[in-house]
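Not every chain of the complex is shown here; the ones you see sit where they belong.
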Amino acid sequence: MNRLSLFGLLGLVIRRDLLLAMRRRADVLTTLVFFVMVVSLFPLGVGPEPEMLRKMAAGVVWVAALLASMLSLARMFSADYLDGTLEQMLLAPQSLSVLVLGKIVAHWMLSGLPLVLIAPVLGLQFGMSFQGLWVLVLVLLLGTPILSMIGAIGAALTLGLRGGGVLVSLLVLPLCIPVLIFGTGAVDAVNTGMTFIPHVALLGAMFLLSLVFAPWVTAQALRISME
Amino acid sequence: MNWAEFFAMKGYGLYVWGSYGAAFLVFIIEIILVRHKRKITLQQLRLMRDAGEGQ
Amino acid sequence: MQSYIIRGYFITSRQFNFMLEISNLACVRGDHQLFSGLSFSLGAGELLQVQGENGSGKTSLLRTLCGFMQPAAGEIHWCGRDVHELGEEYYAEMIYLGHLNAIKDELNALENLRISAGLAGCAVDEKEALAALRRMGLRRREHLPVKVLSQGQRRRVALSRLLVGNARLWILDEPLTALDVGAVGLMQELIGEHLSKGGMAIFTTHQPLQVAGVETRQLMLS
Amino acid sequence: MAINWFKYAAPASFYGLAGKMVPFFAWPAAILFALGIYIGFFVAPTDAVQSEAYRIMFIHVPVSILSMFIYLVMAGYAALGLIFNTRLSSMMATALAPTGALFAFIALWTGALWGKPMWGAWWVWDARLTSELILLFLYLGFIALQASIDDPRRADRAGALLAIVGSVNVPIIYFSVKWWNTLHQGSSIKFSDTSMHIAMKQALFIMLAACWLYVIAVTLVRVRSIILERERNTQWVSELAEVREGERS
């Protein structure tokens, strides 16, 4: 029996959440299927004009990603809350922030990463250029973790409240708007032949900012919610 | 100045009075609501007091 | 309005070595004062049973001791220091088992035990975990998903955490729920062992629980 | 200056003080509203470009500015309450939120009514409009969160956390939205206010002051109810004249 290091704890939490998700594979697939469905719907609604579709592509993918990560947010802490595991986590003699970070990473790997991987396929459907696809993947890779981090705060604040999923979205969506804007902005910049660096830099700054603060704020929110 | 002309606002009456009307309507409703809330709160406090005395 | 009856004597030789000291504690839930002015202390090797009717505030007291709830008044000290200051140092020395089992239905007993021990800060290898589960009477059930286990078996999985940690203070809220007669005997044994190693335990239960050779102090909430 | 601020940070003493202050804000607000509207409609001249429609400005602009300002004040109070554990500040935050949301709503409403004659559309996806809409969402999120938590202490603390995270985001949102819009299309919509008549300026400032006083008055009344609700089990509440001498129910 020996004490776990902080990295050991982080790894443990991530492994645990992935293991749990793999036992209930339905959850992972639901997010992915939802994402693909939302994205595929728009060509049906807007009509098959290639020019228009190309313009919309980045925006539609981003909005779909945002909505898909909302789908799984409500579940982020609530299962642990209901079966008493969260209580035990608050009693852990290690930093709660690290533990929360682990849960955020796991959430991203389950709800963000699959979207990043499938996005190029969807982009192709919209006739995006190769360069555009590449930038889209890059900004998604930077942006979806931010969504998970901001979402974690909302999920922690609404723990145990009725209204579940909808209430979380109400709190979290407005805060995610800058991610959406810079994410689509980068792709648009490429399409109009401008540089996408400033957008990516801003996303990077937001990523670092939330990496530093979000786990801690979430930990505080959890303590408030458990009282 | 003619009042009918004044209220017509050169054809923009709907928009101008719609704005001011809505704004002041909201103000008045808010005033009514906060006063109503105060009344209800005091009423409940009195109910609590009476229940406490009854025991 | 409240009355506390604290009975029992300190039977260890280290009787002045109080580790947990509660002074003047009060607890308010909603408009309801559950208790106030509650003071007691607990030293190594001592066992305290919190008694009272349903709704008298036993769970609330234990959760306050864990820091889940802020007391309305009063202080809780561990080894002479306020537990809020101590924070993680205090948590490293205590273990809490509540009404909820804190186990994951989808995982098996072994995975559950190893993960929850890991979250509580100590890595447990497979052999050790298996030994603990077997001691708790879960032989041949270690690899079943906890979801299919019976209520008593689930409680046993939760209780097996007591065996792999090295916490000095056990806080047990109705540990005997759903346990059969054999398992109740086993729990008494385990608590006895823990106390004889200098540990402390606070528990609640509506069933009789007697630890051989130890006088159980009683705290009555009403 | 030896004012004991902490005395008034206690809900009990603030309750009485607030009660005395309400008329000092409410009546000036009413008078300034009347004055502002008089100047706005009868003194200020008709605008060359917008004709009479520009008069919406006198309500739209103060309300819009205040709707943003109130959010900052609210977040400030909430943060104070969270950090120093002063209950009164948290109650002030809770009391400000509904008024802020209403102001954001009026800003949207009057803006939409102004937009229809000027731009030909009730709504365009312009930076300022969009960020005002997001601001309304932020208010509603704060209110919805607090409303769905029973325990007032938890509600205060959770709301405070949300308000702080929100106020960190407000500038980011504002600039991102601004950038978003300018990137997509040139600003075809511009309102020139370089040559503002002196009466227009007067009306604008008077209305701004009136709105501000109104906000303070309404908030004070609301916070008094909140104080009573939260402190209902205390001695001082049960000894209040309005509680003791109220009719038997």
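When the chains are written out, they are named A, B, C and D in that same order, and each has its own residue count from 1.
Here, a residue touches a chain if its C-beta (ideal position, glycine included) is under 8 Å from a C-beta of that chain, and two chains touch if they have at least 3 such contacts.
Remember, predicted model here, so these are calculated numbers, not experimental data.
Asks: Given that a single representative of each chain type is displayed, how many copies of each does the whole complex contain?
Replies: Per chain kind, the total copies in the file amount to A x2, B x1, C x2, D x1.
Here is the rule we use: only the chains that are shown with their structure count from here on.
Asks: Between chain A and chain C, what distance separates the C-alpha centroids? Give it in angstrom.
Replies: 38
Asks: Which integer distance in Å separates the CA centroid of chain C from that of chain D?
Replies: 50
Asks: If you average the CA atoms of chain A and of chain B, how many Å lie between those two points?
Replies: 43
Asks: If we count contacts the way the header does, which residues on chain A are in touch with chain C in the complex?
Replies: Where chain A meets chain C, its residues are 1-4, 8-9, 12-13, 16, 19-20, 23-24, 83-85, 87-95, 99, 226-227.
Asks: Show which residues of chain D lie in contact with chain A when the two form their complex.
Replies: Within the complex, chain D touches chain A at residues 134, 137-138, 140-141, 144-145, 148-149, 151, 153-154, 157-158, 161-162, 165-166, 169, 172-173, 176-177, 179-180, 183-184.
Asks: Tell me, which parts of chain A touch chain D in their complex?
Replies: 153, 157-158, 161-163, 167, 170-171, 173-175, 177-178, 181-182, 185, 188-189, 206, 217, 220-221, 224-225, 227
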